[in-house]
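One chain of protein is taken out of this complex; the other chains stay put.
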Amino acid sequence: MQKLKQQVLDANLALPQYGLVTFTWGNVSGIDRQRGLVAIKPSGVAYDGMTADDIVVVDLSGNVVEGQWRPSSDTATHLALYRRYPTLGGVVHTHSCHATAWAQAGLAIPALGTTHADYFHGDIPCTRPLTAEEVQGKYEHNTGEVIIETIGNNEPLHTPGIIVWQHGPFAWGKSADEAVHNAVVMEEVAKMAWMARGINPQLKPIDPWLMEKHFSRKHGPNAYYGQK
Amino acid sequence: MQKLKQQVLDANLALPQYGLVTFTWGNVSGIDRQRGLVAIKPSGVAYDGMTADDIVVVDLSGNVVEGQWRPSSDTATHLALYRRYPTLGGVVHTHSCHATAWAQAGLAIPALGTTHADYFHGDIPCTRPLTAEEVQGKYEHNTGEVIIETIGNNEPLHTPGIIVWQHGPFAWGKSADEAVHNAVVMEEVAKMAWMARGINPQLKPIDPWLMEKHFSRKHGPNAYYGQK
Amino acid sequence: MQKLKQQVLDANLALPQYGLVTFTWGNVSGIDRQRGLVAIKPSGVAYDGMTADDIVVVDLSGNVVEGQWRPSSDTATHLALYRRYPTLGGVVHTHSCHATAWAQAGLAIPALGTTHADYFHGDIPCTRPLTAEEVQGKYEHNTGEVIIETIGNNEPLHTPGIIVWQHGPFAWGKSADEAVHNAVVMEEVAKMAWMARGINPQLKPIDPWLMEKHFSRKHGPNAYYGQK
Partner (left out) sequence: MQKLKQQVLDANLALPQYGLVTFTWGNVSGIDRQRGLVAIKPSGVAYDGMTADDIVVVDLSGNVVEGQWRPSSDTATHLALYRRYPTLGGVVHTHSCHATAWAQAGLAIPALGTTHADYFHGDIPCTRPLTAEEVQGKYEHNTGEVIIETIGNNEPLHTPGIIVWQHGPFAWGKSADEAVHNAVVMEEVAKMAWMARGINPQLKPIDPWLMEKHFSRKHGPNAYYGQK
């Protein structure tokens, strides 16, 4: 687990470097699928000075297996996503400014250009509101459930992020590192979409052939971006 | 007093680090409730090179007890708040950009999401305008009075900040450090609210159950965010 | 002149530090009133590596008195202002982002709050457009003239800056250093005013008594901000 803990530490430390978090407002986890164990940031602990030993390991039911701290208060959301979607290797939650503004606006981040389509196949959806019962009950678990309800049977790696109504963004990837990468992209496209709609409220969504081209340039069997 | 002066120094130096101030446009104070003494930034002195010896100590009537400089020109506002609300341990005033824009707009910063609700229980209010008489009289004292008029008998730590009409934000907390923490949050939620309303002018305020959940996750007897 | 050249160098180097310039898009000058000589940035020279020896000295008619470079292409504007207003000790021109946006919008930066009133007594005016003749003739000189036409017989230190139609900001002060200080403030209030009007298009200008109070707190015989 030491290697996964180190990866999860590095991914957590990348959050302030990319400007995605203020204070402790973010958490990244990574999963060891073979053992069914998840490494995640401790709750409310500052990034500054955090070491791999501070990372908490839990099983898929949320029992702490390793570590001296309480795991992130959002752990149950991460676990719900890992249980439902076997392709996920890492999950991240932040309150990054622009993506959170879309969450507060209650709107999906629209696919408006190739920057978006290079990573996200279609709009980045916004969940429905949680009901009072869902919030007052197992809130963090239910946050995972409403994300799952929104994604359904779609492959989550094709649109590797979502915004939760009046809350903020979750993103994911094949690893903790890739999850953070996608969170950076989401923040960037959230910013561009805010500006683009300000410039031209009547703008059009991205042409579908352009979206397909850019997504498939980077993903899938015919990808040709990067070094093989 | 040396310890309090050091804490107040550190809190003042945190203002430029968090990007809350330009030049000397901000001041933090902290109070020693047992002695009834307040340590506060000197007026118009640059943060760069400031030491604990530059911090001024005044009693609750504003008499200088210790220090070689004149205290912040806003001292009377800080003192009015300390006298009225015994739970306050630190107070901060800045002209941070986004919170000040809301002050100039003359509107409360609306509670739109969980980032806001994690710290502020409800909208961050905007005071009424001061009258010509209030401005021409004991201006800084009256600024404190209009803040008090707005908060009334509510617990100020539940909404630990306010914006003063056409002026800018004041924030507070149980200590000088926590006051600055809350000022950072206020600036961040002011920024998000500006963007969110730009994206969707018809957005809804945060669902009340979601606000209660997030505020109580971090505050009060059932808090479960962080360690313990 | 060495001391003035050093002050003008320092003031020019402060421009990139405060984020006011991209590349070489800015210039600061300072005047020695006794000798009637003006020290100013050389034209199109990068800030990085600039020394006091690179600063050019000209007389009030624009003749180079000292220095190996051509003076800033905007020198004639600076000189027109120095000749007309004897209280000016320093002048600065930048294309700082937010103030320039107001220039492109063709509108005065409205006085909306105390941040503005602490430095500027009233709106920061926008000049009329220069005519084709004025632009095709002695353009930089005429830029000075249209600034003078806008300020008229008002004391320029009371509103120490202006925006030139479709061009950008000029600011000034009792010294080169103070001119840059005022340029930083202008950029900051330009940013706040942009946001504040976005938040509330029906916002009101600052209450006149509040403007008087803040301006006189920092300026004039009854000033009480800072250390005497």
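By written order: A, B and C. Residues from 1 in each chain.
Everything that follows uses one rule, which is that a residue touches a chain if its C-beta (ideal position, glycine included) is under 8 Å from a C-beta of that chain, and two chains touch if they have at least 3 such contacts.
This is a predicted model, so every value here is computed, not measured.
Shown chains touched by the hidden chain across the complete assembly: A, C. If you put the hidden chain back, the residue from A:Gly36, A:Pro86, A:Gly137 or A:Gly198 that touches it is A:Gly198. The chain that is not drawn here is touched, among residues A:Gln6, A:Thr115 or A:Gln136, by A:Thr115.
What subunit C contributes to its contact with the hidden chain is residues 22-23, 25, 42-45, 69-70, 73, 95, 97-98, 100-107, 129-132, 135-136, 139, 166-168, 194, 197-198. In the full complex, subunit A contacts the hidden chain through residues 112-115, 181, 184-185, 188, 191-193, 195-200, 203-204, 206-207, 209-210, 213, 217, 224-228.
By definition in this document, only the chains that are shown with their structure count from here on.
Because subunit B and subunit C carry the same sequence, their contact can be compared by residue number, and under half of the numbers here are used by both.
One finds 32 Å separating the Cα centroids of subunit B and subunit C. Among the residues of subunit A, none is found touching two or more other chains.
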